[in-house]
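If you scroll down you'll find the structure; I have some questions about it.
And then subunit A:
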Amino acid sequence: MPARPIVEARGIHKHFGALHVLKGVDLILAERELVFVIGPSGSGKSTLLRCLNRLEEPSSGSVIVDGVDLLDPRTDINHARQRIGMVFQSFNLYPHMTALGNVTLALRKVAGKSRSEADALGHAALARVGLGDRAGHRPGQLSGGQQQRVAIARAIALEPRVMLFDEPTSALDPELVGSVLGVMRDLRESGMTMVVVSHEMGFARNAADRVVFMDRGAIVEEGTPAAIFETPAQERTRAFIGQIQRH
Partner candidate 1 sequence: MLQTFFNLEIITAAWPIILAGLGNTLLLSLVVVPLGLLGGLGLAMLASVRKPWVRWPLMAWVDFFRAFPPLVLLILLFAGLPFAGLELGGFACVCIAFFLNTGAYYGEILRAGIDSVSAGQSEAARSTGLGRVQTMLYVVLPQAVRNVLPDLLSNTLEVVKLTSLGSVVAMPELLFQARQAQSLTYNPTPIVLAAAVYFIMLWPLVRLLSRLENRALARRG
Partner candidate 2 sequence: MSSWDRFLETFFNAKVMAKYLPDIAHGTLVTVELAALVIVSGLVSGLALALLRSLGFRPFNLLIVFVVDLFRALPPLVIIVFIYFGLPAVEIAPSGFVSTWLSLALVLMAFSEEIFWAGITSIAKGQWEAARSTGLSYGQTLMQVILPQALRLTIPPLTNRTIAITKGTALGTVVAVSEILGMASSAVSNSYNPSPLILGAGAYLILFFPMVVFGRWLETTMAWKH
């Protein structure tokens, strides 16, 4: 793998006041990799994810995404964030705009596309997540699964190099989870680099290249899905996997 890694996070420390939430975490992703991050609540996995697009500022360490040093004060973070897509647990769609409006806002205001260009790209993105016919609907008129898919469309419309998923299905009713995972699978197949924080073990088993287990702010173990789920080396990993599988 000679190519430069898409994501290079090294030595990430994060303090929230006295709380040491991330204790020197490294995360390297090559292009097209899908890395799954698992761990108990409070392990810092969401914080780590949010450091990757600087929604959280690491207390120390470096984050380089697609060759851009995100922590350099000279970096135009707004420009850089177009290349990093993020999908949130609570969708965070703009309720006062239609689905198309949600998708095209950044296209128009950040990427500088004209309204017609943005609309065309927006429709394409919505079609890609299977919601081409819902472009004129407002978030309130969509189911949870549809809303999350619009959120994904909003991120992919900007043609990111890496997608970050923060518990994308945790807030969804069980029967709606499948539609979102389907879209994520399609993204994976099209070659998107993805970092996913989630509890969806089935998805990890089928789609992930690497699983990273975090606990109390540090990476305990990482490896292939088979290795982590079937033959974890660390005791803590084993305990966590056991807990999850009991569900």
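Rule of thumb we're sticking to: contacts are C-beta pairs under 8 Å (C-beta built on N, C-alpha and C of every residue); 3 or more make two chains touch, one makes a residue touch a chain; residues count from 1.
How these were chosen: all candidates are chains of the complex that A comes from, given by their letters.
Model, not experiment: these values are computed from the prediction.
K.L.:
What candidate from 1 or 2 touches subunit A in the complex under consideration?
P.N.:
1
K.L.:
Would you tell me which residues of subunit A are touching candidate 1 in their complex?
P.N.:
53, 55, 78-82, 84-86, 88, 90, 92-96, 105-106, 109-111, 151, 154-155, 158
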